[in-house]
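With one protein chain withheld, the remaining protein chains of the complex are depicted in position.
== chain A ==
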Amino acid sequence: MHLDHTHDGPTAVSADAHRPDGRRRALRIGLGGPVGSGKTATVAGLCRALRDELSLAVVTNDIYTREDAEFLLREAVLPPERITAVETGACPHTAIRDDISANLEAVEDLEDEIGPLDLILVESGGDNLTATFSKGLVDAQIFVIDVAGGDDIPRKGGPGVTTADLLVVNKTDLAPYVGSDLARMAADARAQRAELPVVFQSLRTRAGVGEVAGWVRAQLAAWTA
């Protein structure tokens, strides 16, 4: 019996840090943000960057299809048994925040079926700026916005932008074409988030997902410490 293990029995309940067999469970990181901002592309990049050093798996939450899971399968970023799609009943934010049971089942089954995992990435189907992950489901969350969605999003704030453990401003390569002011986005994000980190990235450049992968490694180091 572990100190932070409050539920005995065959299946763990939500946030317990240990699995029923006493092993520490995988770190769970959520990726949320508006549709099209680059969540799936970031997940794919993270899988490619981390799969040789970590045992990882992905859970997708699509709005009404299995597109995200199918994209990841097509790109072969991980073996198929490491990618699971959860159906969300037209409400992806419900499935990651208000009623997380289907997602918990998915992460539990992944750990049962493919053995010890270091990291599980949970992507939300994405609907609006208020969608955040429950602490019962993930240990840390990344909010992904892009420069093309309007450079006033950091200023507008909202729970995702303000409270996510990491804010990613994606598609910086497009900034010149859509007239987004990156310096202003950075200043607004700092004002909203105080000390919380922000990463500007373009998946079209060589650096790609590198900085975010570094952040994930640091989270994992803290989790296993």
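Here is the rule we go by: a contact is a pair of C-beta atoms (placed from the backbone, for glycine too) under 8 Å apart; a residue touches a chain by one contact, two chains touch by 3 or more; residues count from 1.
Going forward, contacts and distances are computed from a predicted model.
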item: Undepicted complex member, UniProt protein name, chosen from "Peptide/nickel transport system permease protein", "Urease accessory protein UreF", "Ferredoxin" or "Pyridoxal-phosphate dependent enzyme"; value: "Urease accessory protein UreF"
item: Listed residues A:104, A:122, A:185 or A:198, member touching the removed chain; value: A:104
item: Selected residue (touches chain absent from view) among A:35, A:90, A:187 or A:221; value: A:90
item: Chain A residues that touch the omitted chain in the full complex; value: 7-11, 13-14, 63-66, 87-91, 94-95, 98-102, 104-105
